[in-house]
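A single protein chain has been omitted from the complex, and every remaining protein chain is retained in its original position.
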């Protein structure tokens, strides 16, 4: 049986199913016992699994994420909630030098299976320290897998995959896509039919949300949904956009990106992360180093510019990669 | 008068000159009082300026770099030594959310003039936690300038520029280029004639080390010198390589990159940082989004792959972007 | 260090103004967010962490300071900012994201900066610790006076930055006061669930700092402890961890139902208590107290009017102030 679910409920189902069956999984993070994690992925788990397996921590991110890494080395599979990716600043060493590299530095002798749930993104006027994406920053770390579902079906399937992975997996969700109470009415395109039974969605494969022939629009997290909105607009104007969700940054499905651009000859890369030294450059380069003649027109980036996120709505709305900017870019590409 | 200097001595001269004249400059970092900083930039400053202006700190990077930011807000210009960039993990928040964003978040009311000196890179078998470059990680932060001299002349001129900048400047030096005792005989191409008098080298301009017509090779830090070695080799084979030192990641001289590729039609991007989501993608994209038809052949990346740095010499040498790999790439591009 | 009657009236005035500020913001916050709650909606969007209950800390401590002293606050900065004398109109405008706001609409409520009174804040837990200590260090090098105060919550005292900075404050005998505002909660986590020992003030011994603990949420007591800490700092005797038992009456942020708070842990509003005390002690009459409250509300109403009437920044201004000293 399948139902229409939010990403939040879908992710919760995957974690619940795995926790019921695998005693090595436990949850850790600020307020997870009472609040169930930033996206409700652990909603009700405090009561169900008890304080030994659903552990609310002090505000000590280096400490508890480092402890998760240690617990993983000792045979557990921790699921850690870091709430906002803006907070990686206080615990980045664990991501950069410990959880990601221990398997390698030990020549394969030690494994660090753990899943780190982090919320990304802005668009709700939470200003420069609570609105960042920074997915490029974590994707640049070798030894960490980085995935980023944008809809409920993928949220459940990719979380099952993460929980069965033997590695450190950074599991990102854009706050605006999750379908949690404090972000208003869920975005339609984040909802999906979700089977009740467990299933996995493999890492490292793009998802083509919508096929098209004129222009490829890649996105991830929220920018997928802005791209879909733009594609709807463009369709009315006779422009056929193919919307490609990257879904997984490490591993990255380079073939999937190239295949779409080989078909359309035009590329718009949308990204809510800062523009430079990030995902947008990597996607364009992926095509260019394969074959620059695939581009009928120069590819275009529609991203957050290289500026801190401003608080006031008129400024924030102007700098985010929203549907209007994406559609404009497509129109220019087709002109 | 000018003399041939190492980067270390050249940088020291700039800092000394500014410190003599500007009481707001002071030095902070682990072991700076007795050891003079990782690159000897503060060599002898303890004795000369005393412990009030040359402050050795506990191993508390979040604390002392954050204090530097506070001191900058209160009218000082701190020069902080972080030794290895691998350690940004324990203090990344100060870089990400404080020093870089305070000017913006205050709407321009507060300034944070500070210079953070960091050493990067490997090649001397110091393994996964002491050999990283990670320059893309810091260059992805909006509100921070990131510069990266590769020779003595630029080291002095860019440090003068940094010390006169009103912003947070991350000043990177590849350990292998500095000409410090523990890294062996200095690399010839890092040495330069350095005027005794102060001078500035502006940020945001590439430096063309060597002109060429067949292929553009961009690099930064150590990879500039590997590129120069490769260019020497290639010259013997009749291949004319133009070697472009990016020198400054924020701001980045996109015109300078494009101009060189417009001339040669071929691009090799060398980078000792990890390949994905970094500088190499940004450089290629810079050209591609301008005009993909500038490429006569697909551009090529010669970088450290997306793996932790292995300790053993045979493995490390194989994965670094050394001259041999660069020359091979050029030969293939010309074939 | 005894407060005069006039000074104690001042404390009451400060608390009333701070409360008026938060109450006005709370009222506005719900505009556009009902019936469907959403952080991003309405004229006052984003997270909003109000200070209701913590007013005695701002009032009591700032009364012990001089203009040369420096303050950093956290994600819950209003009560400290109001007590410090941050421009009320421009602060209100900043919360609404308006152009005349302190940060020209770039900061919002967690990023209140007013260099004219040496005030800064940050939304990252414990970030202000080092910033405050660095300001104190700067003054030492400059040979200028000034005590620096970092206002944090009891939850923040378990962040690594607390340790690193306290150690350097102790080591270098910096004039820094760490104000730990123990409101019992860090979001939904009680202090006993986050902190290995009962009092953060007791951690001072780990750093060669002095510890002060105030068990009442009363501005007289808080003032007295702060005055002692400030005197020590000015005398070159180093820093203090000053912990105050205070309150968080309106939840972690707006929207927090606080269902996790058991009945016996319900907190008391310190403002009526102080009003009663001042009346009981003959410092204020009920009429004077009413007048002070009315005046506070009126002042805040003017600030709100200013803020509401002010224009938004132009979208293009988002690109200004990324770097200092550069044309936009």
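Going by the order they are written in, the chains are A, B and C; count residues from 1 in each one.
We adopt the following convention: a residue touches a chain if its C-beta (ideal position, glycine included) is under 8 Å from a C-beta of that chain, and two chains touch if they have at least 3 such contacts.
Just so it is clear, the structure is predicted and the values come from calculations on it, not from any experiment.
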item: Contacts of the hidden chain among displayed chains; value: A, B, C
item: Residue of A:14, A:71 or A:309 touching the missing chain in the full complex; value: A:71
item: Omitted-chain contact residue, chosen from C:84, C:106 or C:203; value: C:203
item: Touching the absent chain when the full complex is considered, from A:120, A:150 or A:167; value: A:167
item: Of A:12, A:130 or A:145, the residue in touch with the unshown chain; value: A:145
item: Residue touching the undisplayed chain, where the options are B:6, B:41, B:62 or B:303; value: B:62
item: Footprint left on chain B by the chain that the document does not show; value: 30-31, 34-35, 56-60, 62-63, 86-87, 89-90, 123-130, 181-185, 305-308, 310-319
item: For chain A, residues in touch with the removed chain; value: 23, 26, 52-53, 57-58, 60-76, 78, 93-94, 97-98, 102-111, 113, 142-143, 145, 165-167
item: Where the missing chain touches chain C, by residue; value: 158-164, 166-171, 193-197, 202-203, 205-209
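As a convention for this text, only the chains that are shown with their structure count from here on.
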item: Chain occupying the most central position, where position means C-alpha average; value: A
item: Most remote chain, CA-based centroid, reference being chain A; value: C
item: Chain B and chain C, separation of their C-alpha mean positions in angstrom; value: 40
item: Chain centre separation (chain A, chain B; CA means) in Å; value: 31
item: Averaged-CA centre spacing for the pair chain C and chain A, given as whole angstrom; value: 35
item: For chain C, residues that touch 2 or more chains besides their own; value: 101, 103, 105-107, 111, 122, 124, 160-161, 322
item: Of all residues in chain B, the ones touching two or more other chains; value: 62, 93-94, 97, 104-105, 142-143
